[in-house]
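The complex appears here without one of its protein chains, the remainder shown in place.
Per-chain residue numbering starts at 1, and chain names A and B are given in the order in which the chains are listed.
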Amino acid sequence: MKRQLTASLTSVAMLATLAPMAVSAQAPEDTGAPVQVVNLTVVQEGQGWNALLDLITQDFATTHEGSTYTVEYSPQEQHSQKVQLTAAQGALPLLYTAPELDVIAQLEASGYVLDLEPELERLGVLDRIEPGALSATKTAFGGKLLALPMQLNIEGFWYNKQLFEQHGVQPPTTWGELIAAGETFQAQGIQPLAASGIQGWPITRLISGYIFRSLGPDAMQQVDAGTASLTDPGYVAAAQAVADLGAKGFFGQGVSDLDYDPAMDLFLQGQAAMFYMGSWAVANFNDPERNLIGAENVGFFPFPNVEGGLGDSTQTPMNIGATTLWNKALYDDAAAQWLKAVAQSYGNVALAEQGQVTGFVVDAPPAELPALTQLVTAQIAATTTSVTWFEQLFTARELSAAFQNVVPLVTGQMSAEDYMRSVVDAGS
Amino acid sequence: MRRTAITLLVVVEILPLVWLFLSSLKQESEFSLNPVYALPEGIHLQNYVDAWTTGRVGTYFLNSLLVVLPSVLLVVLLCATAAFALEILRWPGRNKVLLLFIAGILVPGQMVLLPLFTIYFQLGLLNSKLALILTYVGFGLPLGVFLMVGYYKAVPREVLEAAVVDGATVYQAFRRVALPMVGNAIATVALVSFLFIWGDLLLALTFTSDSGERTIQTGLLAFADQYGARRWGPTFAAISIATLPTLLVFVILNQRVIRGLTAGAVKG
Partner (left out) sequence: MAAFLRDRRAVVLLLGPALLVYTAVLLIPIIWSLGYTLFEGSILGGFRYVGLQNFETLAGDRRFWDALRFSVGYAVASTIGQVGAGLLLALAYVFWLGRSSTLVRTVVFAPIVLPTVAVATLFAKLFAIAPQYGLVNAGLDAVGLDGLIQPWLGQASTAFWVIVLMDVWRAMGFYAVILFAGLVEIPADVLDAARIDGARRFTLFRRVLLPFLRPVLFTALIFALVGTLKVFDSVVALTRGGPGSATTPLTLYMYDTAFNFLDYGYGSTIAMALAVLCLVVTLALFRFARADVDR
């Protein structure tokens, strides 16, 4: 397994080096000038990418004395507002967590978003991003590389191997099997699925998963293009399928009260049999203090097929996580050197420090990679088509309706049809 | 029966607070192993240490104090003088100006966020305590002036007249005669504005992004975001820390305020 990962990673790196590089502009001279990076971000100081960027900056500071990395934390609920107000005053820092797509479009028009691809090319480090991740990132931003793939995640169902064995359940491959498995656990008094209703998105992704399996991988693009509507019967059926999971009690009685971490804890403490989540959570699965069932007891199965559907399990929901934009207005030569340093070492640092798979090339993999990290890499390698997620092309209003109303949907307070209509109405 | 009813009432009022305090002393494992109404097994002060250090509640606390104290002082000073000019002094248009102030009570704070943000940015005041102080004073004025005007109404005109006969200037009349008579009122305005400012979330959230400038409420929200869902112990400790000063101020001002409210409410 380990060798396979190293092989796949290095082959990608080699491919990239073999490809002739188009040199568009002179690389800037490194004068050793310091850079003061400030990141307006929804991640707290010392957590997630802040820890990694801080490490990279400390190293950078040995050759660029006086360089610093500072976090301006901004709570998720207020983040979009913060970015807009700050941008309107020309006070955006060099880095900031990306808001919704419609806000990004306005920011770009105002000159606050850097297109990273030509820059990375100029600095000679574009080959540090794996081609697959490069195209996935560009797809997410309408064809431009507006963020670095600081994560490369797949999504699917994680399951408790021990519970599955105990009750003679096989990892489901079809939606029908998923329901049968859930009913088995339900009958034994085990909650089949852990999901956070407060966050909303962990449940809407079940809807999009169903849509991609039943209507095909381009189903959400069709909605965006206007050739299909969320209120069409096929889409409503997906919302209905997820509402049915709720009606059967699969999410437990506290779904509306569960936040992200407690939902994960339900799974990691053995109280829920399955958990739909992205592979960024592997960092938590690998933490023995958090994971009481043990990393070796966590299995993965792709979103099950829907009987008679147009999609299948070679199509994996894949994303680069929450993204960080670069402010073009503050981007100068000193910042360029820092960008170069980040591109060169992020993949290695992230894998070594957090077991986080990124879209960057890894050329110094740690000697021992956790099994779950290897599993993720293998799944990425086996993916032929990547799909996104339910809200990927939504405006802020549609996004908010989709998240907010999903708890009423799975607790029977709102019908599937009304749910889809509320999202459509929010967009009009 | 009477005694029971009153005891029940007191219990209902303080039970959540007692629960809050007791829970802040529990270890993490107690929350998942024991029912939440169980008494703590020991006194686990580590929750307070965690909240104070890793949660940085100490910094937020100090920030809040540095903003709240000058704001409350200014609100009291400006309300006392303005209400004197509006209620005691006679000049054309004073009723209209009074109405203008009182109308401010009705304005939702969200309405002025964006213009204010723009102004503060142009002046370079964002992320500064001055911006918060200015805003709090502005928002504290309408209710404060409204209350103070009510209290000044109760100051007998004869007393003022006597002062004038003695040759006092208008400023002396204000300082030596009117002001001492509205002491309870000042305590009331001070408490009401203290509560508003100490508890404000919206304005602090909008005008400060620097984590070093965070006030206790924005800090508490960030803390609840980060730990609230999983770590109940430190969260309860942080809430206790945010709650304590208001209870202290209240205990100190209590008698004056209740008397002040008494006088003001009747006249208002």
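Note that in this section a contact is a pair of C-beta atoms (placed from the backbone, for glycine too) under 8 Å apart; a residue touches a chain by one contact, two chains touch by 3 or more.
All values reported here derive from a predicted model rather than from experimental measurement.
J.: Of the chains you can see, which ones touch the chain that is left out?
T.: Those shown chains that the absent chain touches are A, B.
J.: Which residue from B:Ile88, B:Leu126 or B:Val155 sits in contact with the chain not drawn here?
T.: Answering carefully, the residue with contact to the hidden chain is B:Ile88.
J.: Which of these, B:Ile105, B:Leu130 or B:Val159, touches the one chain of the complex that we don't see?
T.: Candidates B:Ile105, B:Leu130 or B:Val159; residue touching the omitted chain: B:Ile105.
J.: What residues on chain A make contact with the chain left out of this view?
T.: Against the left-out chain, chain A lists 77-78, 80-81, 84-85, 87-88, 102-103, 106-107, 109-110, 197-198, 252-258, 262, 265-266, 395-397, 400, 404-405, 407-408, 411, 413-414, 422, 425.
J.: Tell me which stretches of chain B touch the chain missing from the display.
T.: Residues 2, 5-6, 9-10, 12-14, 16-17, 19-20, 23, 31-32, 35-37, 78-79, 81-82, 84-86, 88-91, 97, 100-101, 103-116, 118-119, 134-135, 137-139, 141-142, 145, 160-161, 164, 170-171, 173-174, 191, 195, 198-202, 216-217, 220-221, 224, 228-230, 232, 235-236, 239, 242-243, 246-247, 249-251, 254-255, 258, 261-263, 265-266, 268 of chain B touch the chain absent from view.
Here, only the chains that are shown with their structure count from here on.
J.: Any idea how many Å lie between the Cα centroids of chain A and chain B?
T.: The separation of the two C-alpha centroids amounts to 42 Å.
J.: In the complex of these two chains, what residues of chain A are touching chain B?
T.: Touch list, chain A to chain B: 40, 44-45, 71-76, 78, 81-82, 85-86, 88-89, 91, 259-262, 265.
J.: Please output the residues of chain B touching chain A within their complex, sorted ascending.
T.: 114, 117-118, 121-122, 126, 205-206, 209-211, 221-222, 225-226, 228-230
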